[in-house]
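Removed from the display is one protein chain of the complex; every other protein chain stays in position.
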Amino acid sequence: MRPDPASLGLPPADLLHMHRKMWAIRAFEERAIELFTAGELPGFLHSQIGQEATCVGTCAALDPEDWITSTHRGHGDIIAKGGRLDRMMAELYGRETGYCRGKGGSMHLFDFGLGILGANGIVGAGLPIAVGAALSARLRGTAQVSVSFFGDGASNEGAFHEALNLASTWQLPVVFVCQNNEYAESTPRRVQQAIADIATRGAAYGVPGVVVDGMDVLAVREVVSAAVERGRDGGGPTLVEAKTYRFYGHYVGDPGVYRPSEEVEAWKQRDPIRLFEARLAEAGVLGREEADQVEAEVRQEVDDAVEFARASPEPDPASAFEDVYA
Amino acid sequence: MRPDPASLGLPPADLLHMHRKMWAIRAFEERAIELFTAGELPGFLHSQIGQEATCVGTCAALDPEDWITSTHRGHGDIIAKGGRLDRMMAELYGRETGYCRGKGGSMHLFDFGLGILGANGIVGAGLPIAVGAALSARLRGTAQVSVSFFGDGASNEGAFHEALNLASTWQLPVVFVCQNNEYAESTPRRVQQAIADIATRGAAYGVPGVVVDGMDVLAVREVVSAAVERGRDGGGPTLVEAKTYRFYGHYVGDPGVYRPSEEVEAWKQRDPIRLFEARLAEAGVLGREEADQVEAEVRQEVDDAVEFARASPEPDPASAFEDVYA
Amino acid sequence: MSAEPRSLTYREGLNAAMAEELRRDETVLLLGEDIADPFGGSYKTTRGLSDEFGAERVRNTPISEEAIVGAALGCALTGLRPVAEVMYVDFMTLCMDMVVNQAAQIRYMSGGQVRVPMVVRTQGGAGRSSAAQHAKSLEAWFCHVPGLKVVMPSTPRDALGLLKASIRDDNPVIFLEHKLLLLDPYAETVPDGDHVVPLGVADVKRMGTDVTVIATSRMVRLALAVADELAESGVSVEVVDPRTLVPLDEEAILASVRKTNRAVVVHEGFERNGFGAEVAALIGNRAFDDLDAPVERVAGANAPIPFSPVLENAVIPNEARIRAGIEKVLGGL
Partner (left out) sequence: MSAEPRSLTYREGLNAAMAEELRRDETVLLLGEDIADPFGGSYKTTRGLSDEFGAERVRNTPISEEAIVGAALGCALTGLRPVAEVMYVDFMTLCMDMVVNQAAQIRYMSGGQVRVPMVVRTQGGAGRSSAAQHAKSLEAWFCHVPGLKVVMPSTPRDALGLLKASIRDDNPVIFLEHKLLLLDPYAETVPDGDHVVPLGVADVKRMGTDVTVIATSRMVRLALAVADELAESGVSVEVVDPRTLVPLDEEAILASVRKTNRAVVVHEGFERNGFGAEVAALIGNRAFDDLDAPVERVAGANAPIPFSPVLENAVIPNEARIRAGIEKVLGGL
């Protein structure tokens, strides 16, 4: 078969953008793990390595004005939505130039200008907030949609239920994207719920539930695009379950003893970046060398972000007392 | 067709017991409404008139050792589980001889000896408690099951979701009985959820969801019995949706302007006591006169309960400071 | 907006505040359980508003307190000014994450990127045999949480003016009404036009010289009645109503105590770690040399709220207990 760039159904520029974003996430996370392990970053760190296709596939379906809410494991979602690596990295360092002037850290990254309504340290908390944003779009008469990322574990929180029910009752433009990586911290999904697919929960609200291969960025993009379109057309919310995996521990430092190593290895065989690169190569959109070039460029960007962060001042202790009230 | 007492599938004594209980609820509630309206009872009052078949059909499937958790609208559930009219009425009066020594009132009736783990003023709160009781049965190796009564409105609370998920994950012997009367206070169900049947929510947890005619006490009993049996056999929880209706306002005094009067009238045509009496008469178990006799006896019991309550002392103010800690 | 002098009850004041803000500012919306017409709210506070402003801006919700407040927050972060109603303050237990971890902290956590203009209206208080799950007064919890403002009006005028100010405020405001005040037929004239009472300013509801009573919400009414009574025996009681508990007008309280040298704090919430503890600690610290007697607290007992009127009356402050508290700091009259 002759390579056909059109075979992937998207303009090459879009495909390349997605590819670059996936690498940006990978490179950012790898570097962050390194830095954290070396003791340079305070706090906790949860890496999204392995889940890049869910982040990028989803955000590729969004407009800049659209919103996301994210999770404790949110770097990838935020990078995919346009988050700046330098300000993110500076925030991970707790510096004055970080997104949150050092007040938020990894679990509390925000960029309201980019529609990033926040990572969140509370499992499940992003869902109702996304519903509110969608309500706001409705009332203000804009075409915005909101996406709420959350994990398989979060699907057992009351907030999940209330948010899906409210969004469906009001037929709001929300796409609930479950990044199902089969574990919540150490606990496998079967110890947390007795269902095969989280997507089946959609029916409890009259909401379509769609399962998608979370390692396939194009599939994710397609499913989310359809959901976004439905939402914008007044068709209400959708529940998307992206089956994925985190390649590392729950947090950096977690040895992950609760996961069989064969399972981890099997998933790693389906590395979403490699899978996408194979598709891109097949379609003649991007060759190995060009891909390596992207990786190198992105790693440089991350290096620059680290330099930026390191060179940034610590916040003034007095600023700890600012921003409590507007 | 010749009347056949066996045609209803239950021993006549059981049928008569259920009939009497339904009347006990009706008579108790009617009297309580009267007393409340006359200003004799403090607080709020929510009547279960119209829903008697859900209370009695459910509790007829239970053993004395089994548990129930109930709701703000709980008199019927409690009477069905064996609650004593005199102590209930005295509690509604806030008297020392009431179930709770005047501390609980209508929304906080308990009789732990009878497995009544409480009415509840918080919508949805009974569900997780019932799950805990079922866990306790499992751990203590008893055959007890627990039933959690709740309303259609409660099915939108986070607690519903967490409780069903936990019960199904642990395969606990709980029967979740939704008394779906189509309204939560003033709000019709379609303004609260976008699904036809609440029972469909069972699938979100891998739990069987069963719809039953909540005006048919025998149908309720049958469905709940099957669920109880499954639970006792280790088959896990069941979600039962009993379609029913409250014949009066949300609380006593609520004019109920939000419900079309034709709707109310149509439901009243399906009075669960009258329906049951027709079946009993048809089967030759109970004639009109005998039925009237039951009603009269039960009304007398309620009168006695009122007398008991009225004659009972007010609690000692000092007792307000007791029972805070064990 | 009317320029006629209006006489309003507490409930009408709240209703007018919402109506005026809905009219004035199209970004304002209301959401909550059973707030829409014809029901108009379980205490009828929102009556007429969905009829006037439509079901899009005055929205009935499912019984989902966490999603209600979460949705309000999502609105507040994206250009609207939501006013959420949580039917009873006891039900705030179901949305504390959204209030405390989210709404109160997002501005801070984001390094000041965003304003969070939202109000959570709720009502508390005992006196109707509503029992332990419908009668608490949990202001102390909210006062403890940095990032929240906490408002407790005691009069129709303040109800109107403080709610308007709260809706215009760019921070999450917990607005605590009292169920007995909502049912109170007492009406008073409110100023013409746009009556806004700024947050953070106490009101001396009665001037006096012998003792300061700091009272909140319905307790202001009781304190005033006791002050009237004591005036007859020649005792001059100053009644200070903080109106907003956060930000607290500390200077107004301290100024009064420095004048009277004696203080009683009266509130309905549970005494232990209640609002009165904070006020007593404040006075004890900042007016140490001015105090002629220990600060007394007259507050809800450290017991759940019982159902029976006889018992309920035993656990919530009443005029007799307030009077006894005052007499105690005066050294026994």
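Read from first to last, the chains carry the letters A, B and C; within each, the first residue is number 1.
Going forward, a contact is a pair of C-beta atoms (placed from the backbone, for glycine too) under 8 Å apart; a residue touches a chain by one contact, two chains touch by 3 or more.
All values derive from a computational prediction rather than experimental measurement.
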item: Among the chains presented, those that the missing one touches; value: A, B, C
item: Identified contact with the non-displayed chain, of C:Leu49, C:Ala84, C:Val100 or C:Leu176; value: C:Val100
item: Contact partner of the left-out chain, one of B:Gly76, B:Gly121 or B:Pro237; value: B:Gly121
item: Hidden partner interface residues of chain B, rising order; value: 67, 98-104, 108, 110-112, 117-118, 120-122, 125, 127-140, 146, 158-159, 162-163, 165-166, 169-170, 322-326
item: Residues from chain C at the interface with the omitted partner, ascending; value: 90-94, 96-97, 99-101, 104-105, 108-109, 131-133, 138, 140-141, 143-147, 246, 269-270, 272-278, 280-281, 283-286, 288, 291, 293-297, 301-304, 306
item: Where the missing chain touches chain A, by residue; value: 42-44, 91, 94-95, 100, 102-108, 120-124, 153-154, 156-158, 184-187, 191-193, 257-258, 314-315, 317-321, 324
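What we mean here is this: only the chains that are shown with their structure count from here on.
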item: Remotest chain, chain A as reference, centres from CA atoms; value: B
item: Nearest-to-centre chain - CA centroid comparison; value: C
item: Whole-Å gap between the CA centroids of chain A and chain B; value: 46
item: Distance from the mean Cα position of chain C to that of chain B, given in whole angstrom; value: 37
item: Contacts with 2+ other chains: residues of chain B; value: 156-158, 191-193
item: Sequence positions of chain C contacting 2 or more other chains; value: 61-62, 64, 66
